[in-house]
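Following this message is one structure expressed as structure tokens.
All protein chains of the complex are present and in place, except for one that has been dropped.
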Amino acid sequence: MRIDVINPNTTASMTAAIGHAAQAVAAPGTRIVATQPSFGAPSIEGHHDEVWGAAGVTEQVRLGQAAGADAFVIACFGDPGLAAARELASGPVIGIAEAAFHCASMLATGFSVVTTLTRTCVIAEHLVVQYGFERTCRGIHGTDIAVLELEDPASDAYGRILASARDALARDRSGAIVLGCAGMADLCRRLQQALGVPVVDGVVAAVKLAESLVSLGLGTSKAGDYARPLPKTYVGLAAPHGPVAN
Amino acid sequence: MRIDVINPNTTASMTAAIGHAAQAVAAPGTRIVATQPSFGAPSIEGHHDEVWGAAGVTEQVRLGQAAGADAFVIACFGDPGLAAARELASGPVIGIAEAAFHCASMLATGFSVVTTLTRTCVIAEHLVVQYGFERTCRGIHGTDIAVLELEDPASDAYGRILASARDALARDRSGAIVLGCAGMADLCRRLQQALGVPVVDGVVAAVKLAESLVSLGLGTSKAGDYARPLPKTYVGLAAPHGPVAN
Amino acid sequence: MRIDVINPNTTASMTAAIGHAAQAVAAPGTRIVATQPSFGAPSIEGHHDEVWGAAGVTEQVRLGQAAGADAFVIACFGDPGLAAARELASGPVIGIAEAAFHCASMLATGFSVVTTLTRTCVIAEHLVVQYGFERTCRGIHGTDIAVLELEDPASDAYGRILASARDALARDRSGAIVLGCAGMADLCRRLQQALGVPVVDGVVAAVKLAESLVSLGLGTSKAGDYARPLPKTYVGLAAPHGPVAN
Amino acid sequence: MRIDVINPNTTASMTAAIGHAAQAVAAPGTRIVATQPSFGAPSIEGHHDEVWGAAGVTEQVRLGQAAGADAFVIACFGDPGLAAARELASGPVIGIAEAAFHCASMLATGFSVVTTLTRTCVIAEHLVVQYGFERTCRGIHGTDIAVLELEDPASDAYGRILASARDALARDRSGAIVLGCAGMADLCRRLQQALGVPVVDGVVAAVKLAESLVSLGLGTSKAGDYARPLPKTYVGLAAPHGPVAN
Amino acid sequence: MRIDVINPNTTASMTAAIGHAAQAVAAPGTRIVATQPSFGAPSIEGHHDEVWGAAGVTEQVRLGQAAGADAFVIACFGDPGLAAARELASGPVIGIAEAAFHCASMLATGFSVVTTLTRTCVIAEHLVVQYGFERTCRGIHGTDIAVLELEDPASDAYGRILASARDALARDRSGAIVLGCAGMADLCRRLQQALGVPVVDGVVAAVKLAESLVSLGLGTSKAGDYARPLPKTYVGLAAPHGPVAN
Partner (left out) sequence: MRIDVINPNTTASMTAAIGHAAQAVAAPGTRIVATQPSFGAPSIEGHHDEVWGAAGVTEQVRLGQAAGADAFVIACFGDPGLAAARELASGPVIGIAEAAFHCASMLATGFSVVTTLTRTCVIAEHLVVQYGFERTCRGIHGTDIAVLELEDPASDAYGRILASARDALARDRSGAIVLGCAGMADLCRRLQQALGVPVVDGVVAAVKLAESLVSLGLGTSKAGDYARPLPKTYVGLAAPHGPVAN
């Protein structure tokens, strides 16, 4: 089974780290292909970055679909381009926010999200409502750590995230933590040990969900809202990205 | 006052028609600038088209903002790129779905939406929830008229939309109709006369809301979630679209 | 165009101030008629005052409708009598709470309300739910300034409202402020300057929305729930207020 | 114990019938005082009638409170003036829609409402949301029987209500019927026998709830939103109705 | 009229106290039969205890139904076994959480719950959502008093509950208190006097609601979801509990 894990930003070191985390949890027969768009933003930290990240996701899903990917993971906590990716793909497409919310809701009656910039909290809030977790998600907490700081050992990202998570558990009366950025994947185990509650990273959660669905013979529904995009001639810089007939 | 009305698709005749409808209702001092992105899809009929429409919207808001636009209207019923556009703009940005929902909710206790392809109904459904109209919007009805058919006199779009609206009013016990596509703007008055209830077109509604907010000295909040995008170097085909420092 | 701005209380100085604020934002062709009922309470500060304010609103809408008003604004933050007024009117009827909520929701992802007596917060809370803004309105804050104190320069109403608004923005993580009383209209610009975020006054917002709808040929739906009241003989002190056949 | 059952309309025969139904279920020690306002509409069939009915309710609660009533029932299915009445009263105040919804929700997992004019359905819909029964109330059905027709044997009200209730049970998959008008009280037992499911009339339900609360020493909370109305000088025809200091 | 008040735990002193509280408020013609299951947990303080409490409730309802009980009260704040009990019973079955929520919502616009162990708050939270009180219930507060401590004079349960209730009223801006455990019934009046707001105990509230429904000729709907359990042969220790044909 081949799962394409798409980092919607253009920072290669982050793509590599995400791919590494994904491969570490993959089943023996699963090949992880970690990719990033050929264009876009070095990090996704707001609605504008997200729009271009979503466009980049469609590029990679189109290419992955042609190359025979069995499933896709969108490795950015806002799940940019998720619905469009589902139109393009035959197999399942899983966003990491979605994956983390679903898993956390099966481990505790309430969870808290610890994320990067406070300005991105509203993106998670909208997903929480859209996905139906408004009663299970008890709080979303910005740490004001920039996405790319996560890769910088000097940033003390771990300490700041740990403190924020501790505070969230107490204030929100939560039983689990969801990590609100793909770049936090490698802190997950360490945080779980320190906090004594389940800490859910969306990247690895999404990989396992994608594997699960594929192994059950389940793909994206092609009847209705996620039917393949109508073939169209796109123009300008979007010209290579126009949907073609199957 | 200058209001940029952005058609997120690349069909020039539709941009012209939208601009015409917008100018017809504008106040004496308002200049309507109807634009379309330099790239993207000829019509927006699904999530994939929307992603690229959203990217196109950011291009036009960036250019309009530089050129001194006082407000923006996003003239596609899915309101693609609305949040990103608000990050970029100082003045108000209004989506036509949003505008139509708000206006209809002040005219009737319940309204129904009549739109184009059934596959796009889910986009409107998500907006209804996101904007808080799940109790006021009593039904969303696809006519399976393609967006570009609306411009074709041979398509009998008017008759089919009229029939669908009649049916919706009775079945949903609604008091008003919302037109679910920017391309339906010129059918609005005729439908209102035939149906005897308010028929709300989002394009003209959005223009008046934008004018209203500007005249009250109200713009998009720059404190918090709609703060200007962080300056970043975008790469690849997105390179010209990276946010720069103010 | 004639817009009747109805102050549901009986304090003439407040009616004048509201009328002044309304006229200041009206379009060149718009005539504002500021009115107040011939009966009722000097200020609306609870459910009992509201009931009588609502009755007073019906009086003024009936008279305004007969006199050819094109639209109505109900200038009290509880929107008393809104549905009844819509039954009576052909043109649009806009409540100022409603107007402020709709406008604020287009300028920020979340807003806070600053109002007068804490005991009236629940009225705003109920409207927030009824109108669908439970996710956008992040807090309602009483200042315990009485409505008529707002007109008294010695009350330091401005300073207390400013402090409450500052606190609300921080605590609620909001991007805009809604003023929760018609009597706060003249503080709006000054507060906006001090706070650096959009501050929405419902009186002027409602005037612009009413103008917008009228200019688009949109009135209250007469099909269904807002159909004209059935003609009936009212008795006792209500005798002059019974609905007559059209 | 004295319970004032207030018919918000001015039709004396209906007041008598309601009083009779109430007395029939009252406990031995309970005295039912059936009243109606000295002013208002002969029947409540829309928002405008409701506004004046609410004003009338305040008159009767004020008088009843002075006369030592232990509790109040508002005997009109829209519960007009309920919050204002609670400000005025020390004891409990129960609306009949509220009473019927609460009781029905304890007898079946879902219930349907059968009411009079279709145009009043929206009033019940708003109450259902406000009171939190949107998941328990599965349908609201207008029969287009006018309120005063209910007293006319020639109207075949019983047959039409029975047919509507039968249809509602099947279509809504409901287990109980709520009667949506105080004037239907005397049809209740007969309908229950014919339908084989619980049929809840709000008048008698409210009387028993009021008795229950009084006997438990529970009255309306005077701390907060239902605190006594601030003393004020009302003017014009409302002059006799201004709240006075306790 | 016979009302069986079922204490789902197996502590006889608590059953006696509950029965005493229930009888104290019962109408002259009402006989209270206080019972407890022949098996189960000495106190219900979590989901596991609840499961076995629910099984015990079915035992007692089956026996009570055979013995001619007219109604049932489930005297544990999680309302364990409520739906199953309704399948078994002809008359009404009322849970004490349900009863308390319904009553409190008629006395104040918002109420707070004060309960025993913090770990049980989530049970109340789920009931609040299920019953539709998410907007009326403004807070649920654990005191971390164990259920059986309530009977121990040395525990200062009264003082701790009073302090928690005072704090809840202020923090939640509530107008009434709901006691979150059947074992708190005898503190109710004293707390109400000290707090000056309505304090609702579910045991007595449920008894009065049950009496009310029975006196109105209303029982559990046998059409649909609460139809009698299908007759089945249960095995093992459940063998005596299998539903038999009527």
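Each chain gets a letter, A, B, C, D and E, in the order it is written, and its residues are counted from 1.
Keep in mind that, in the parts below, a contact is a pair of C-beta atoms (placed from the backbone, for glycine too) under 8 Å apart; a residue touches a chain by one contact, two chains touch by 3 or more.
Everything quoted here is computed from the prediction, not taken from an experiment.
Student: Among E:P28, E:P153 or E:G236, which residue is in touch with the absent chain?
Tutor: Selected residue, touching the omitted chain: E:G236.
Student: Where the complex has a chain not shown, which of A:R31, A:R171 or A:R189 is the residue touching it?
Tutor: Touches the omitted chain: A:R189.
Student: Which of A:I94, A:C121, A:I145 or A:I161 touches the chain that is not shown?
Tutor: Here the residue in touch with the unshown chain is A:I94.
Student: Which is it among E:A24, E:A83 or E:A163 that touches the chain not included here?
Tutor: Of the listed residues, the one touching the omitted chain is E:A83.
Student: Considering the whole complex rather than only what is displayed, give the residues of subunit A touching the chain that is not shown.
Tutor: 25, 27-28, 83, 92-94, 98, 102-103, 105-110, 131-136, 169, 173-176, 189, 192, 196-198, 200, 204-205, 208-209, 211-213, 215-226
Student: Of the residues in subunit E, which ones touch the absent chain?
Tutor: Its contact residues with the unshown chain are 10, 37-43, 45-52, 54-58, 81, 83-84, 86-88, 119, 121-122, 126, 129-130, 224-227, 229-230, 232-239, 241-243.
Going forward, only the chains that are shown with their structure count from here on.
Student: Counting residue numbers used by both copies over all numbers at the interface, does the subunit C-subunit D contact come out same (over half shared) or different (under half)?
Tutor: Mostly same residues: over half of the interface numbers shared.
Student: Give me the rotation angle that lays the C-alpha atoms of subunit A onto its copy subunit B, rounded to the nearest 5 degrees.
Tutor: Superposing the C-alpha atoms of subunit A on subunit B needs a rotation of 180 degrees.
Student: Could you give the separation in Å between the centres of subunit C and subunit E, each centre being the mean of its C-alpha atoms?
Tutor: Each chain's C-alpha centroid was found; their separation is 44 Å.
Student: Check each residue of subunit C and list the ones that touch at least two other chains.
Tutor: Residues 83, 109-110, 121-122, 129, 135, 173, 224-226 of subunit C each touch two or more of the other chains.
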